[in-house]
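Here we show just some of the chains, and they stay where they sit in the whole.
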Amino acid sequence: MTSHEAARSSSPDFGAQLAAGAIPILPFGALEQHGPHLPLATDTIMADGLARRIADEVGGILLPPINYGQTSDNAAFPGTITLSFDTVRAIAKDIAAALAAQGARGFVVVNGDFGNQAPLRQAAREISEQLGIGVLVVNYPGMAEIAAELCTTAPAGLGLYHAEEFETSLVLHLRPEDVRMELAVAEYPVYPPTFPAVLTGLDKLSRSGVFGDPRPATAALGATLMDRLADEAIELVNAFLLTLPVQDP
Amino acid sequence: MTSHEAARSSSPDFGAQLAAGAIPILPFGALEQHGPHLPLATDTIMADGLARRIADEVGGILLPPINYGQTSDNAAFPGTITLSFDTVRAIAKDIAAALAAQGARGFVVVNGDFGNQAPLRQAAREISEQLGIGVLVVNYPGMAEIAAELCTTAPAGLGLYHAEEFETSLVLHLRPEDVRMELAVAEYPVYPPTFPAVLTGLDKLSRSGVFGDPRPATAALGATLMDRLADEAIELVNAFLLTLPVQDP
């Protein structure tokens, strides 16, 4: 199907797409440190990349991304510009309210930042209870399994995939001009026994900001990883679409 | 001087730029109807375009744009996805707080959306009082005079420049592939005597969403307009920079 890019659409075109039942898809990213070799926009690049794949497949409306997220765990690293929990929540609720008012059947958020998961889930709860529009939050479904299958290096553990082979490959695939592989270093944290039960600045765990080993990353692997993430995500979105009311013709 | 694009920078590079005294510059846009011929991202395109000019001139750090704004006056048009006043305010405050914590000397917001002016001004008040970082909000300085001098068509009046010759020329200059001039129509509102003292949905004043006449717009005029806006804005930013503390070497 054909996706539609809201930022580039005119108002009447957006209206026509919505009337035809197209689902708005919002990439929610972050501006956050990703080591010395990846750009600060890494999470946005990845969320936007996955959202485009979904939109193409289901004929959705790709909304322009939110370029900032809740990233306070990385706040001690330069360039991490964090929004608060409540601001992330408010952004998602405002956009959902506007979409509901315009008659959208449902709303998909593709989230690229770990710290956004909790505020987006809370926003989804309040949207469901207050707005009567279905919301799906997509958080890289199947990521751990896909990484385990396809990456050549060990993960940093405890669910942390940050600036390592997985993320680096995806950015090499999506935005190679912003990656400086010559600066890529591997670093594996030694987690204190209280992690993650006690909140800990990630600068206490990694000097470089890398969690894992990015050095074997390739664009080709990134393309494969994106295919697999997209497969999982599209399956999830299609299941979600089946739960939504059919658009009146 | 050389500007730096935060989205494309690594964390250490961002830190080095800030340490050297570079000023972060945030384009604050909107997703809002701009008639049948301009894209919904028009305000973001313009704010981002102006912010780049400023950043290039003063060696600033260009932050990734906020792609949504407070646009409730246009909420009845398809594709207008409005944030609330308080969300716009919170976004600006959160980003300022993060920048202040990282040692930024000051903070420039380049705003492209009329509805953002009030919440950004309120945010600036609270940032000044609470965070101790200087903030400058740039709202297209000199726009009315520049438009009066260079545009060939009459403005819609009451300060409204929306999807007409001025804005259309700028988007033709900055993002021509998203303009469909063949759909451009002129429409001049008949303002009710209570406007703008009584809040009025702009759909009550214009069927097309256009306020003025976009038809004579050209990319060449857009380039000239941008030059003039940039001149005014850069003068303002330079005056602002003189008021900031000097970076410790």
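So that you can tell them apart, the chains are marked A and B in the order they are listed, and the count of residues begins at 1 in each.
Assume a contact is a pair of C-beta atoms (placed from the backbone, for glycine too) under 8 Å apart; a residue touches a chain by one contact, two chains touch by 3 or more.
It should be emphasised that the depicted structure is a prediction, and the values quoted were computed from it without experimental measurement.
Displayed in place are 2 chains, all sharing one sequence; the entire complex defined by the structure file totals 6 copies.
Please note the rule applied: only the chains that are shown with their structure count from here on.
A rotation of 180 degrees, rounded to a multiple of 5, brings the CA atoms of chain A into register with those of chain B. Rounded to whole angstrom units, the spacing between the C-alpha centres of chain A and chain B is 26.
Those residues of chain A lying in contact with chain B across their complex are 6-16, 18, 31, 33-41, 44, 63-68, 75, 77-84, 86-87, 90-91, 94-95, 98-99, 101-102, 178, 180, 183, 209.
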